[in-house]
Structures are given as structure tokens and as C-alpha cells.
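Structure incoming, see below.
The complex appears here without one of its protein chains, the remainder shown in place.
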Amino acid sequence: MKASMTRLIDLRLGLFLAALFAVTVLAPLATTLSSSSPFNLPSYLIPLMGKYLCYALLAVALDLCWGYAGILSLGHGAFFALGGYAMGMHLMREIGARGVYANPELPDFMVFLSYDHLPWFWWGFGNFGFAAVMALAVPGLLAFVFGWFAFRSRVSGVYLSIITQALTFALLLAFFRNEMGFGGNNGLTDFRDVLGFSLSAPSTRIALFVLTAICLAACILIARAITISKAGKVLVAVRDAESRTRFLGYRVESYSVFVFTISAMMAGLAGALYVPQVGIINPSEFAPANSIEIVVWVALGGRGTLVGAAIGALVVVALKSWLTATFPDLWLFALGGLFILVTLALPNGLLGLLDRFRRAKPAPKEVPA
Amino acid sequence: MKKLLLSTALCASFATGAFAQEGEPIRVGILHSLSGTMAISETTLRDAMLMLIEQQNEAGGLLGRPLEAVVVDPASDWPRFAELARELIAGDGVAAVFGCWTSVSRKSVLPVFEELNSILFYPVQYEGQESQRNVFYTGAAPNQQAIPAVDYLLAEGVERFYLAGTDYVYPRTTNQILEAYLLAQGVAQEDIIVNYTPFGHSDWQTIVAEIAAFGSTGRQAAVVSTINGDANVPFYNELAAQGISAEDIPVIAFSVGEEELAGIDTAPLVGHLAAWNYFMSVDTPENDAFIDAWHTYIGSDERVTNDPMEAHYIGFNMWVDAVEAAGTTDADAVIDALVGVAVPNLTGGLSSMGANHHITKPVLIGEIQDDGQFEVVWETSGLVLGDEWSDFLPESAPLISDWRAPLSCGNFNVETGTCGGSE
Partner (left out) sequence: MLLRLMTLCLALLLPSLASAQTLDELVGQLPDGNYNDRAALVTRIAATGDPRAASVLDALLEGELEQRTADGRIVRVTGSRNNETAVDVLTGEELGTVARRSTESIRVNNSLRRQIRTALGVLTLRDPDPARRLAAAEAALRSPDADQLDPLTEALEAEQNSTIRTALERARAATLLGTDAPIDARLAAIITLADAPAMTVQSALNAHRADADPQIAAAVAAAIAAAERRQAVWSQAQNLWFGLSLGSVLLLAAIGLAITFGVMGVINLAHGELVMLGAYTTYAVQQVFRAYAPDMLGWSLAVAVPVAFLLVGAVGVAIERGIVRHLYGRPLETLLATWGVSLILQQLVRTLFGPTNREVGTPDWMSGAFQLGEMTVTWSRVSIVVFALFVFFGLLLLMRYSAFGLQMRAVTQNRPMAANLGIRTGYVDALTFGLGAGIAGLAGVALSQIDNVSPNLGQSYIIDSFLVVVFGGVGNLWGTFAAALSLGIANKFLEPWAGAVLGKILILIFIILFIQKRPRGLFPQRGRAAEG
């Protein structure tokens, strides 16, 4: 038992989880300190940190399918956004009659666009449990169907990447349409509370932040468990030599579909946690550029390391937040330069750099795409 | 992440140190995208705000204290708008924020301003159907742009209307209001066509050919365009290429100003129209002074001024007046003081802030000239107050907004006598 635990949680993961745990406990505590204390954390930063953790979770999801199974999805933002929309729809319904038009049945934007009844796909979202299930099921189902067709037809490599991009682009256009019944460009916003707790209350924010941290830890552990299992070994084999694995008698597509679906569900979970903390979900989350950014996080942190992906996301997003506020005219230069530098100087990402410092051993052999 | 906090703190303390000699500066947040898709429109507003703040400082600041601009870049990313708004208010402690362009960016920051009780000045024409205590809408509501524009076309003998818009909330609502209005004016349903295109639509061949066909029935037709920013250049280029002149089928636009025209050769577009509350060509001493100051500030005589810049000009001066009247930058006091404040606008009138947090403005209709400017061909006789809840939509007809003391409600239903949306 103990041996399997250490296999599951290696040093890197252990350190990461410990740091995550520390932040999760200390950050809420720090907000209670008096503002003169040097350790005081303004409470407005809690949802921001929660948002970063959502991105980290999204990066872990992508790393699971890209880093271990070689499925480079340029459309993971779509699963994230779908999860977000499912949660957003619930939060929208929970506003109830407190909207500006005081319509107990219809969200404001529907009144605004002269709907006279709730569209069928909004049914059930009044219930939190249903919305939570849908936040996982909708991205999961889409990934399953999409993967089922794509992997059985042996669509792979850049072809797969480009059609995942086409998928998220098509969804982007579709969600922008007001006729779709998801609020068009304005998206879903103006949320009040979740399960009866006000979203602007500090305690709700802390709870959401802690919940996000727990989900991140859980997903990393699940992902890790998958990758060190026998199935995980097969996935790596698929990544490195798909045809050979196929000739050895493995049903490559089943493994790929499995991991792609799990990954999409994790992305959906990240989206569902993201929306109540950010307060808005809009079709621009489907933008292909967002999905490319996720890939950048993973590559920057270190592909195929899970922890690295999470760190990559945190670093890039935090850096972007800081730069856009401090150097509004220059931040794109800095960010662009960083991406170039990292690829040229750190082929295995930030984590690869750490490894290089940690042991003189040569870096693991590069993985082909 | 700790590093981030540390550097933010460092930066903040550095910035405060800079002006210490004249007393604590009053900070003003500028929340406009400087990168991404909206940078094209919003960067100019950042510059305009910096100029206004510089002018105010040269004139002695505010309450004897200097003003300090805090500029951030939300990068056309809506959640980042909310995030940076929070940072501006809670982190940098700004007294007011001037910012946002799209409705979605405004919707995204609304809860933040409500929660942290601060002030936002929103300078862009929008669809209305909103009135929030912490927001002051200095752009046009539909009744200050769309309805007078259609009235003008009707008076010009236009009988058929092609409503072309980008598929998002502003065109949807505007077209809905216009359709109801046109039907009420006796225009037949089959003489109104509504068409929506995606953001950044670049291939207009089919739609322009459709418009040409729509306009060739022997009765005067016009296009009412709520096409958004980026898509306009290819739209007008195609109109010009297919030879649709303003005399055959005039296009009246609500989102095309001097700044958008700067990217187009306007010679073939002379006579097409736009409805705004300000044009750079308006000939008043205030406007000349503003344009000269702008050219000096930006260092180029080529740069144009536009309607949202005027909205910021009005909004900023209103805020300055209100702060001086209140004697403090405290949000509650300034919000109360703002209602009723009147400042000169750039078209020779006096704009005042209504109880619904919208302002009075003249409505001008201009024709495009070959130098990329507009020439006013019609204007309202007086100023028009922005109507936040449209009277032409059944669900908003009974709503009114009045933020003055006993009512203090943004969506009061006069039929039921209740304030909607309250807990």
C-alpha cells in the first residue's frame, strides 16, 4: 500500500500538493489579518487566485491528453467553456425574479430578446446537482463522440489539432448567435448567489477557492493514477509509436477516446469552478487563441509532467495579470519574448530546468509530436 | 504568486511616492483595452483621458490635489476587465474609473462596481435597458441616436429599410426598437429586412448585392447599419466597389465615426450617413480648442476626434464638478452630487446628468465627406435625455429609473409600483 502511494505521489507531486495545501490554508487566513500587517492579503485577490487555480486545472487536463497520449487538442477551451456555460446557466436560473425585469421564469437576456418561454435545453438547470452533472457530462459527451469518430478514423497529429480548432471555432460562432439562447456576445452574467450563498460574500469566495484547490489536487491525483497505471503505459506507447502499439494488438482508439473524454471532463470541471469566481461566461472563451494559450501553458511548464502544466499555467497567467496592469504597452513583447526564449532555451519547460539543476543526469529523451 | 503580490505592492508604493509634494494625489482609473480586438477603438480613449487629466492638473488639480491616472490593459478579455476593475478600486484605490467599450465588458465589471461601491463612466453608445447606481452612461441610448436617425430618413422619403447589424446585443436591441417604431410609423412589414452577420465579417459581396436588389424596386430604400467596428471597412469598401451611391441607397450607421473612416477611402462614400451626438467637424470654439489640444497632445495633426472622446470629455468634467461640489471623492457623495450637474459639451450646448444616470445630448446626423469627416445635415432643436428603458419594447415600457433619494431605483415598475431586482 505504502509503496503504491509513493509511486503515485513522487517528490515533485508531493512538493506541489504541499505548496497547494499551504496556500489554500494560508491565503484565507491572510485575508483576516489587519490591513497594516505585511502578510495581509486583500480579499479581492482570493477570486483571482481561484481563477488561476481553474486555469491550472485546465492545463492539467490538457497535459493528460497531450503530454501522455500525444493528442494535441487546440480546442480544449471549448470543453472549459461548455462546463462554464452549464454552471452559468444554473447561476442564471438562481437569480430568479431578482433580475431587472423581475421575471421569475426567464433570465434577463431572454426577456430582453422577447422569449416567451424557457428553451428546452435550459430545463433542469434550476437544479444545482443537474447543472453540476451537466458541467461534466456535456464536455465529456462531446469529447467522446468527437474522439470516437476521430480516433477510429485514425485522424492524428496536426490533422486532429486543426479539427479540434475547427470545433471550438464553430462553437464560438454558434454561441455568438443570439438565436442560440445563450445570451450571445454578452454571455451569462450578473450572478447573485450559489446554493443560497451570496457570491460577493468573502466566505463564499474562500469556499469556492478552497473547493477549486481540492478539485485541482484531486484531478492531478486522478491524472497521475491514470498515467502510472497499465493503461497509462499504453497511452505513452501510443504517443511515441502509434502504429507499433496498434500492431502489438492494443486497441489504440479505445485508450485515446478514454483519456480524451476524461480530459474534457476535467476541463469542464475547471470551467464550472471558474464561472462563479469570475462572474461572467461569454463566447470568447471558445476563441481558438484561448485554446492555443492553454497549450502554451503546458509547454512552458513542461509537457507530460502534470505538475509542470499546472505551474506553467500559474506562471503565465499571473505574469500576464501583472504585466497588463503594470506595463500595458509592453506586455505583449514580454510575453512573446518569453515564449520564444523558453522554447529555445528550455526544451522541457520550467520543470525540465528544475530537473537539470536537481540532477546531473541528462534530460529525458525528447518526445516526438 | 507571492512574487506577484510583492511586486504589485512595490509598484504601488513607488507610484504614490512620485507626487507626494502636493498632497496625496487623487487616482483615476482608465480601463480601456490597449491590445486585442478592441484596442483599435479603445486606445484613443486612453489617450484622450490622459490628456484631460493632464489639463486638469495644469489647471491646478482637483480639491487642491493632483490627479494621477492609473492605466491598465484589459486586453479585450472580458473577465480581465472585472479583474482589473477590482484591482483598480480595491488595490489602487481609484476615485473613479473611466472605461469599457463593449456592452459585455461593462456587464462584466458591473458587479464589481456595485460591490466595491465605486464610479464608472461609460462613454459609448449602447442598447440601453440598464441603469445602475454606480455607472454613469455618457454615450447615447437608442433614443439619442437610432430613433432620430430613422425619423430623418422617413422625412427624406425613405420607404424601405434594410437593417444590417453585427449579431450581438446592441444591434439586436436597436433593431428590435427600430422595427417596432417603423411599424408604428406605418412602414409595411415586408419593407423591413433585418440581417445579422458575425463579428469581423469580411466578405460582404453577397449582402451588398442583396442590398442593391432591395433598393431597386423604384421606391426609396435605405440601410440602417449597426455593423460593428472591424467589419465596417470591408463593408464600405464593397459598397463603393459595387457602386452603390448614397443618392441611390443611403446607409446610416450608428457605429461609424471619424476614427473608423480613417481606414477607408471615403471619396466614393460621400453622402452616406451617421447619427451621433458629436462630430469633429462641428464648428464651435469649444470643439476647436479641444481639437487643437488633442493634436498638440498626440503630436499629430492627422488624428481625428470622435463621439466617445466627447463623451469622456463630458463625463470627466461632470465628475470634476461633482467632486468639487461634494468636496470629497467619496463615492456616495459624488454619486449624489453628479445628478443634475451640467457642463458644456463640444457642440455648443450644456449637457446635464439626469436622475437615470444618462445625460442630455443633441442628436446630429452627418453625411460622410471626401476628407473622412462628417458634415451635419440635420440636428435636433434641443438636447435629448437618454432613455434607459425603451418605450418601444413591451417589457421595458413600464420601467423607469431615478437614483435620487426617496426612490433610488434603477428599474422601478410604474405599473406594479415596485423596484425590480431588489432582494
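By letter and in written order, the chains are A and B; residue numbering begins at 1 in each of them.
Note that a residue touches a chain if its C-beta (ideal position, glycine included) is under 8 Å from a C-beta of that chain, and two chains touch if they have at least 3 such contacts.
Bear in mind the structure is a predicted one, so any value in this text is a computation, not a measurement.
A.B. asks: Of the residues A:R177, A:R246 or A:R356, I need the one that contacts the missing chain.
C.D. replies: If we include the chain that is not displayed, A:R177 is the one touching it.
A.B. asks: Among B:I40, B:L183 or B:A333, which one touches the chain that has been omitted from the display?
C.D. replies: The missing chain is touched by B:I40.
A.B. asks: Using the touch definition from the top, which of B:P234, B:G354 or B:G410 touches the missing chain?
C.D. replies: Looking across B:P234, B:G354 or B:G410, the contact with the absent chain belongs to B:P234.
A.B. asks: If the hidden chain were put back, which residues of chain A would touch it?
C.D. replies: 72, 149-150, 153-159, 161-163, 165-167, 169-170, 173-174, 176-177, 243, 288-289, 292, 295-296, 299-300, 329-330, 332-333, 335-340, 342-344, 347, 366, 368-369
A.B. asks: Going by the touch rule given at the top, which residues of chain B touch the chain that is not shown?
C.D. replies: Within chain B, the residues touching the omitted chain are 34-37, 39-40, 43-44, 156-157, 167, 195-198, 200-203, 205-207, 209-210, 212-213, 216-219, 230, 233-234, 237-238, 240-243, 246-248, 250, 259-260, 262-265, 268, 270-271, 273, 283, 288, 367, 369, 371, 375-378.
Here is the rule we use: only the chains that are shown with their structure count from here on.
A.B. asks: Which bits of chain A are touching chain B when the two form their complex?
C.D. replies: Interface residues on chain A, with respect to chain B: 23, 41-42, 44-45, 47-49, 51-52, 98-103, 109, 111-114, 173, 176-178, 184-187, 189-191, 200, 278-280, 282, 284, 314, 318-319, 321-322, 324-326, 328-329, 331-332.
A.B. asks: Can you tell me which positions in chain B touch chain A when the two form their complex?
C.D. replies: 1, 4-5, 7-8, 11, 34-35, 71-75, 77-80, 82-84, 86-87, 90-91, 102-104, 107-108, 110-112, 115-116, 129-130, 167-169, 172-173, 176, 196, 198-199, 393-396, 399, 410-411, 413, 418, 420-423
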